[in-house]
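Not every chain of the complex is shown here; the ones you see sit where they belong.
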Amino acid sequence: MPAPPTDLTSFSQPRYAEVPTFMRTPLASDWSSVDIGLIGVPYDGRVTNRPGARHGPRELRNMSSLTRAIHHVTKVNPFEIARIADLGDVRFQRLFDGDGALDEIADFYARIREANVVPLSAGGDHTVSLPILRGLVGDGEAVGLIHVDAHTDTWDEFQGSKYMHGTPFRRAVEEGLVDPKRTIQIGIRGPQNHAEGWDYSLNSGMRVMFMEEVVDRGIRETIAEARRTVGSGRTYLTFDIDSLDPAFAPGTGTPEIGGFTTREAMQLLRGLSGLDFIGGDLVEVAPPFDVGAITATAGAGLMYEILCLLATAFKARPTA
Amino acid sequence: MPAPPTDLTSFSQPRYAEVPTFMRTPLASDWSSVDIGLIGVPYDGRVTNRPGARHGPRELRNMSSLTRAIHHVTKVNPFEIARIADLGDVRFQRLFDGDGALDEIADFYARIREANVVPLSAGGDHTVSLPILRGLVGDGEAVGLIHVDAHTDTWDEFQGSKYMHGTPFRRAVEEGLVDPKRTIQIGIRGPQNHAEGWDYSLNSGMRVMFMEEVVDRGIRETIAEARRTVGSGRTYLTFDIDSLDPAFAPGTGTPEIGGFTTREAMQLLRGLSGLDFIGGDLVEVAPPFDVGAITATAGAGLMYEILCLLATAFKARPTA
Amino acid sequence: MPAPPTDLTSFSQPRYAEVPTFMRTPLASDWSSVDIGLIGVPYDGRVTNRPGARHGPRELRNMSSLTRAIHHVTKVNPFEIARIADLGDVRFQRLFDGDGALDEIADFYARIREANVVPLSAGGDHTVSLPILRGLVGDGEAVGLIHVDAHTDTWDEFQGSKYMHGTPFRRAVEEGLVDPKRTIQIGIRGPQNHAEGWDYSLNSGMRVMFMEEVVDRGIRETIAEARRTVGSGRTYLTFDIDSLDPAFAPGTGTPEIGGFTTREAMQLLRGLSGLDFIGGDLVEVAPPFDVGAITATAGAGLMYEILCLLATAFKARPTA
Amino acid sequence: MPAPPTDLTSFSQPRYAEVPTFMRTPLASDWSSVDIGLIGVPYDGRVTNRPGARHGPRELRNMSSLTRAIHHVTKVNPFEIARIADLGDVRFQRLFDGDGALDEIADFYARIREANVVPLSAGGDHTVSLPILRGLVGDGEAVGLIHVDAHTDTWDEFQGSKYMHGTPFRRAVEEGLVDPKRTIQIGIRGPQNHAEGWDYSLNSGMRVMFMEEVVDRGIRETIAEARRTVGSGRTYLTFDIDSLDPAFAPGTGTPEIGGFTTREAMQLLRGLSGLDFIGGDLVEVAPPFDVGAITATAGAGLMYEILCLLATAFKARPTA
């Protein structure tokens, strides 16, 4: 068995030191000794408004040096549970060649699945969740989905393409990757020019919790609703940073006021512990629009929360 | 009847495209085909501290490209209810000539009233609400006022003038434009050197809800109190962006910590639907002090909420 | 008796005018006519991550021009209760000479104590609270401590030193300056690599309220818990700006998401009125990482809240 | 003859007022009364590094309010020579559909040519110069090219496409749009991973003036060389803002140190007066990476210089 990559001697150095890997984990080229892989997907080619999420992985790595090991509420230490490493970024050769980049992402995650690595990905725009799911789920059974976002991302097409950051979960349902009955969308808000996306989500059977419902019922009931919706089956978690309020995440492409605080988001994520997560992502951090690293700090902190969820799920699995 | 200005083909273009008008509405020079006019008042000549609100209209236009048509909670689509256009900015020839600018604003709004246009204005500093009311109300009956702000703006004078951004509503009462008994001030907070402004508001019969009362009783009771105060008569809505907490609106001249979140502000505004609003404004967005467009994003989003209120009121009016 | 320093004619000038002293109080070189002294401690030589708090005093002075006299909730006017002045900064000659700077701070505060001045200090990193306490408490009885922070700052050592911004309150207990039984730490959160600091606080008898407990029980019960813990004895108040959420305080060295809003922090501080405070500090404002002066605005506003606490305590004291 | 669009009454308003059009010219939908059209091309889909030039047209419009009419050296007033209007942006429906956007740009400029409008375009990334030339030149004779840039943009392909911001002028030569013998590239610098682009430029017969030659020989000789190279024939001018030094243009995707000052760039452009320019563009202004509007101020000022060149050429033409 290969040496574990999770040698966190880097934790003893000042946080500003050394090349920034995700949460100061080692860079691993050999995936066989990795349980949970932290992966960058620097792609933002399909956004409707402000670009820049391609710079997300680097800045999330940079600010993730501030995270540490033991969770202050749950006392979970993911680095003791699983072998965790930074796997670098998805590599691209066909960024400008039609949908080539999406294929390259899907291929990467198919290999991740083969390597039995649980991926925690940093986008990139939300388009990337579709090829991630293609790679991870493949021909397997459709997975449950917990989707925290200001937007349902179930629109149909834009500017001549079915594949952009407002459509991934409609495509994922159509392609049998995600089970709409086991899907919950949390934090939806903001005006729309057409009701089409909202309608698709509802008509396909997804549970849509608009922000107002979340506020009215509180985070605890929201958690209960999420757990009820996805049940005990295999589930994917996708977190769009624009689910946070712009005061907590100004650095994103399509901000919507009236969103989550980080405190609420952390509480929400913590409440999902024990679900059978096969992976997760945090997307739409766009550093060129960030200020004071507010968004990247939030993104890195929430990635740590998701990492704890993935580690807990990993531990509970027979194969772990 | 002239062609409706609300041809929103611009909605199909990416949000970063084209010359930025308010909410991507058409620029209209012919006011006869306009029901609701979006107007910039780029004046900040009477602030006590940081200037820059003169740049507010442009930046609010810029960020308002992110708003869209259908409200996600109420499903109101103001663009289907009313003909909405950007009427450009109030034009000035006498900015440095005593109170000339205030006269020019008042003249502009008198013409707006004659044209039967409901105005939604973007300041500028809060001084502008006084000449707007002069133009809109004229010799008519004093209107009710819903005033969301950190400050009562009922001080008496400063630096040798009765007309500045801390005095408009005292003047408006004195001039018979606003009925203090039908006035509510919401979100007041922050220390003062003299109690004079607070006292004037209370003594004149205004209902003053300090921020602590709002927090203690909650947004729903605050809404009820506001509705009770203004009743069914004609009412004006003025929203000072410094009512928001500086985390949600750093770009303003006199920030006060402990303010509203955008979520609360949206809930508050939504709760006012059905009142007989004759116009509204959003003031004190000072882009030179903004970062990451946090303030302008909030301002544009809240202008959309106010637009929904004005459209709903417009629809309910016999003349609509 | 010397003329009172609290001649606030500066309050009549625009806030952007004149050399910025703390809250526009006069600069005093003669301490004999000062009851409460506002003091800068521009030292950040012992931080684990991002430096810059050395620039805190200047920027807090700058933004403190926005504060005013009368508290809008309590109607307390500290400037009428006590003679308040800006005493300038602690002066350094031994910044690079071992722990010389800490000795210089302690010496300064020993003189403050001798002059019967109640100090309200602006850091600087949290290391400075230790020498402040050394100077203030000296050989006297250990004081109670209300400590608002994201971190317990009771770690043992780092990078070869016992004295850095993660250790001051462990040292303060060891040196008999602070009574752990009369100490409460509020707002603690964020992952840690070792539980050592948390353990020390709990084992020494401190009351540790993690952020989640604060949220669950609410600010009012938190206040009650704090009052219960410190009782009626002499108490010091230390406020680390990173207790606020990074959206409300991005400009700090070790931000932790999920923190206080300014509204909560103000409510918490107000609730402590009547305790026998002998001094207070606000630390870890790091302007180079601030944006839109969000952090400095919060810091200056919270310093005003603390000033009200100190003035109220001063007034209640027989010697006042 | 239609009314002239160049009614510059807007010049009498403060520069921060009104909806920002290019240089405060009127927005024209009727092109028949326009001699020179100012056009935005908000496309940045093919950059190798930092995106954001899609936001260039809006910000260049915004800052162009600072430009005025009469050139202080030449006394040329382009607004008296020609009817100048803002034609808005190229409209897109196929942004995500292969090379659809490039086709839409080419179609737009073919219509510009048919309308006998001389275009001054604001990018967008440098890719857009290719479809602009396709539209403008069409099947006509290859034009001369003055190309000011840090990079030759004559690479062959990248990430699976022949069409990106490093290839437009190689394509333009291959497609017979540009005559390499009448092409000069000025300001080239910065390391490269392969010499391929440099080689293509030289081998195809272009005159390549690396920055060092420009500095050694001075701007006057550079002007002479440029005039000699393009001669009296029809010529296009393309100005990449990254030809400026990053101190003068930080807001661009691929900055290269050691570039032009604005003073040099203005002198260079002024020296080209009298050449038969059929159009020009200024590209690669990426506002998300700009600070203090340094780049947009430079871009707007240089667009004014180019406008003077186009107006002078327009005036000299028999058809004017």
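Each chain carries a letter (A, B, C and D) given by its place in the written order, and its residues are counted from 1.
Operating definition for what follows: contacts are C-beta pairs under 8 Å (C-beta built on N, C-alpha and C of every residue); 3 or more make two chains touch, one makes a residue touch a chain.
Small disclaimer: the values here were computed from a predicted structure and weren't measured.
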Seminar exercise, completed: A student told that 4 identical chains are shown should find the copy number of the whole complex to be 6
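Criterion: only the chains that are shown with their structure count from here on.
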For this session: For the copies subunit A and subunit B, give the interface type as same if over half of its residue numbers appear on both sides, and as different if under half do.
Result: different
Seminar exercise, completed: Equivalent interface to B-C (more than half of contact pairs same by residue no.) among B-D, A-D or A-C is A-C
Exercise. At what distance in angstrom does the C-alpha mean of subunit D lie from that of subunit B?
Worked result: 40
Problem set entry | Multi-partner residues of subunit D (each touching 2 or more other chains) | 54-55, 92-93, 95
For this session: Could you classify the connectivity of these chains, where an edge means two chains touch, as line, ring, star, complete or other?
Result: other
For this session: Identify every two-chain combination in which the chains touch.
Result: A-B, A-C, A-D, B-C, B-D
For this session: Can you check the complex and tell me which residues of subunit D touch subunit B?
Result: 12-14, 16-21, 27, 40, 42, 54-55, 57-58, 61-62, 86, 88-89, 91-93, 95
Exercise. Inside the complex, what are the residues of subunit A that reach subunit C?
Worked result: 11, 14-16, 66-73, 75, 245, 247-248, 261-263, 266-267, 291-294, 297-298, 301-302, 304
For this session: Going by the contact rule at the top, pick out the subunit A residues touching subunit D in the complex.
Result: 44-46, 50-52, 54-55, 92-98, 100, 158-161, 163-164, 288-289
